[in-house]
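For this view, one protein chain was removed and the others were kept in their places.
So, subunit A:
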């Protein structure tokens, strides 16, 4: 990774950027649950959650209401850097934060996972995609709430192969997330009898021009170009693929992780016809429309996507568990709090009924969407049509295949 302007500053300013916590009296602190929203507030993943994820968390706190204890929401920017993220997490947990949520960027998500395990504090990841969070690196303090690379690979990758895309070329962001997404998708391609013609791993986040990789993909004669990246990288890849006329000549693009704001940024003219997977769409059913409407005063003219609204969903469930087990017990042990969450069924307007599996995997259905053409779109943010639904129990990697250390198979 080349030094960006932000990384030049991080070394010197990082420490002072840490948000200071308000001092509470001892009795008051004992009766206050503190939730830290740690995400990207200034970089490529900001619009996926960032300040909107914080607002969704606040909405959950507001809807939960007063159940006899205080709730505080803090937020910080991890700048997509594992060291910065781990430092903030460490400081937060030491200063009495009971739960850290969000944490996009898999490398940061895994770093914070280690801190939470070490300190026996609750951690709900809604922003990272690596399926290792409930596999090789699983932890009894961790819940993985939203999409993971296995679920994305199965839904989007599986559908592409079924539609005849049996040879692939990967354009992969060169860090934990990209590697995991490429690995999981490759497994599905091979299991379905397809093959991988090749791939490139490009430096993250210092790459803006993807034309070279797209031309390499084209000369590999693969039928599908798998984009194992996210955020601005995906946007640039899709824009430039259209520019080079790649999709016009029969090659399909598989945007393996893409969110509603990305479609908004590309515009329907270029994005139409892409298939992608999300667990949430504001216009999916009456409940999703209702919660999106309630969020309107907070998000203004932005619609929530599966990443930002996952903060709403997981905060509600955590607070219900706290109310159930008592504030003192929830503060004392992250493992106990997470176990209580696993024991209780989930239900909210964003994702409907669901549950958390023993390895920390939250189960909810995944939806395969196709992006509408400009003619089909009737209103702002009217972008998706539903192609296929994978039920919650089938959407994620089976429990005994993850290699999680505390699961006896």
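The criterion applied here is as follows: a residue touches a chain if its C-beta (ideal position, glycine included) is under 8 Å from a C-beta of that chain, and two chains touch if they have at least 3 such contacts; residues count from 1.
One rule holds for everything that comes next: contacts and distances are computed from a predicted model.
Peer 1: Name the omitted chain as UniProt records it, choosing among "Tryptophan synthase alpha chain", "Branched-chain amino acid ABC transporter permease", "FdrA family protein" or "SPW_0924 family protein".
Peer 2: So the chain that does not appear here would be "Branched-chain amino acid ABC transporter permease", according to UniProt.
Peer 1: Among A:243, A:293, A:376 or A:394, which one is in touch with the chain left out?
Peer 2: Final answer for the missing-chain contact: A:243.
Peer 1: Of the residues A:261, A:304 or A:334, I need the one that contacts the missing chain.
Peer 2: If we include the chain that is not displayed, A:261 is the one touching it.
Peer 1: In the full complex, which bits of subunit A touch the chain not displayed? Write them out.
Peer 2: Interface residues of subunit A facing the absent chain: 1-6, 9, 42-48, 50, 174, 200-203, 205-209, 211-213, 215-216, 219, 231-232, 235-236, 239-240, 243-245, 261-262, 264-267, 269-270, 302.
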